[in-house]
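A single protein chain has been removed from this complex, and every other one stays in its place.
Lettered A, B and C in written order, each chain numbered from 1.
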Amino acid sequence: MFELRVRPRFYETDAFGHINNTTVSGWFETAREPLFEIFAPTLNPTALNLILARTEIDFIAQLHYGADVVIRTAIEKIGNSSFVVVHEAFQKDVLAARGKAVQVCFDHQTQRSMPLSDSYRQQLEAHLIQQDNTAR
Amino acid sequence: MFELRVRPRFYETDAFGHINNTTVSGWFETAREPLFEIFAPTLNPTALNLILARTEIDFIAQLHYGADVVIRTAIEKIGNSSFVVVHEAFQKDVLAARGKAVQVCFDHQTQRSMPLSDSYRQQLEAHLIQQDNTAR
Amino acid sequence: MFELRVRPRFYETDAFGHINNTTVSGWFETAREPLFEIFAPTLNPTALNLILARTEIDFIAQLHYGADVVIRTAIEKIGNSSFVVVHEAFQKDVLAARGKAVQVCFDHQTQRSMPLSDSYRQQLEAHLIQQDNTAR
Partner (left out) sequence: MFELRVRPRFYETDAFGHINNTTVSGWFETAREPLFEIFAPTLNPTALNLILARTEIDFIAQLHYGADVVIRTAIEKIGNSSFVVVHEAFQKDVLAARGKAVQVCFDHQTQRSMPLSDSYRQQLEAHLIQQDNTAR
């Protein structure tokens, strides 16, 4: 699990007076940057072998301009060539949005998905949520 | 079902050379404008009694700068105070993204959800996808 | 002179209830697309030998959600390797914003500016504002 603190920007608000929903998808992308660094340590876009296959966001409470937002990010599942990221955004300790992103390891040259290498997999596992198996 | 044609904008691309994923959530919001007009015929934001509760987007093919995108939008389900919108984005006849949005009828004054009035419901039903019941 | 008609998008508004200023710089970039097509007829970004050196925008009247905006674009001046574009944005026939952009012909490979070829120059001249010289 890791955290990103973002300061809402005025242009990210909308006419309802709150942060627009499209902003949250941008914040969540930004929150995944530590995962991007696993694939491209210097964040050179041409070396970033990842694409986004799916996003889900639940908007739970309004987000406001004028107070920091803390985004907690972890990995829920690691597949053969993809992994599922989970995000939670808090403002003043209130859970305001929750989301998922499915990222796929992808060779931009050949335009095909690639299996996650052992090295990638190991680094991703460091952020894997511990599953509670006691009840099973 | 209704359609929106959008012209990708250069600033909507990203360093991968394609349209960034966050752009699609903005296009889908824009595609819902005919539904917003049911709630606020002049599109005055202070009269727009709607909030967004959830979005889902599947990114199926890359979207490029330089060719129009057609977004087909319909309503999948109408609940008591909310409804589910479905979107499909095509570029050069290829389905590139598919999404859902859950919109909730909401009183910004009292900050509470409201049941959909009969008038709203009737206008929303005009865009409801016909369900195929033959197999049941 | 050429025109672009844009429909303001809800996410382009801000908490003041109007279109945010940063949106206008995006609309003006979009309004320059016919000029981009001179440099890259298929709008392939890797063939688009242009960079932006300067922008100026005067915000004259508020821009609102719910009514189309017409952007008139022309070329004010053509230099050796650069040209100056002028934009005017009207909503309901009111001039709401006016801007300039200095674009430079640029070789992304060598990372250097290039003189405008005769072919580029001729096509740009078609959009050059006619200067009134009668008083001189």
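In this section, contacts are C-beta pairs under 8 Å (C-beta built on N, C-alpha and C of every residue); 3 or more make two chains touch, one makes a residue touch a chain.
All figures in this text were calculated on a predicted structure; none of them were measured in a lab.
**Q** Which candidate, A:Thr42, A:Gln111 or A:Gln130, sits in contact with the chain we can't see?
**A** Final answer for the missing-chain contact: A:Thr42.
**Q** For the chain left out of this view, which of C:Glu3, C:Asp58 or C:Asp107 touches it?
**A** Residue touching the absent chain, from the options given: C:Asp58.
**Q** Quickly run down the residues of chain A that touch the omitted chain.
**A** Interface residues of chain A facing the absent chain: 7, 9-11, 13, 17, 26, 29-30, 33, 36, 42-46, 65-66.
**Q** Mind pulling the chain B residues that touch the left-out chain?
**A** Residues of chain B in touch with the missing chain: 10-11, 13-15, 17-18, 20-23, 65.
**Q** By the contact definition given up top, give the residues of chain C that touch the hidden chain.
**A** So the residues of chain C touching the missing chain come out as 14-16, 21-22, 25-26, 29, 45-46, 48, 51-59, 108.
As a convention for this text, only the chains that are shown with their structure count from here on.
**Q** For which pair of chains is the number of C-beta contacts greatest?
**A** A-B
**Q** By C-alpha centroid distance to the whole-protein centroid, which chain wins?
**A** So the chain nearest the centre of the shown protein is B.
**Q** Starting from the mean Cα coordinates of chain A and chain C, work out the distance between those two points in Å.
**A** Taking the mean C-alpha position of each chain, the two centres sit 35 Å apart.
**Q** Using mean C-alpha positions as chain centres, tell me how far chain A is from chain B in Å, no decimals.
**A** Once rounded, the distance between the two centres reads 23 Å.
**Q** Quick check: what residues of chain C touch more than one other chain, meaning two or more?
**A** In chain C, the residues touching two or more other chains are 10-11, 13, 17, 65.
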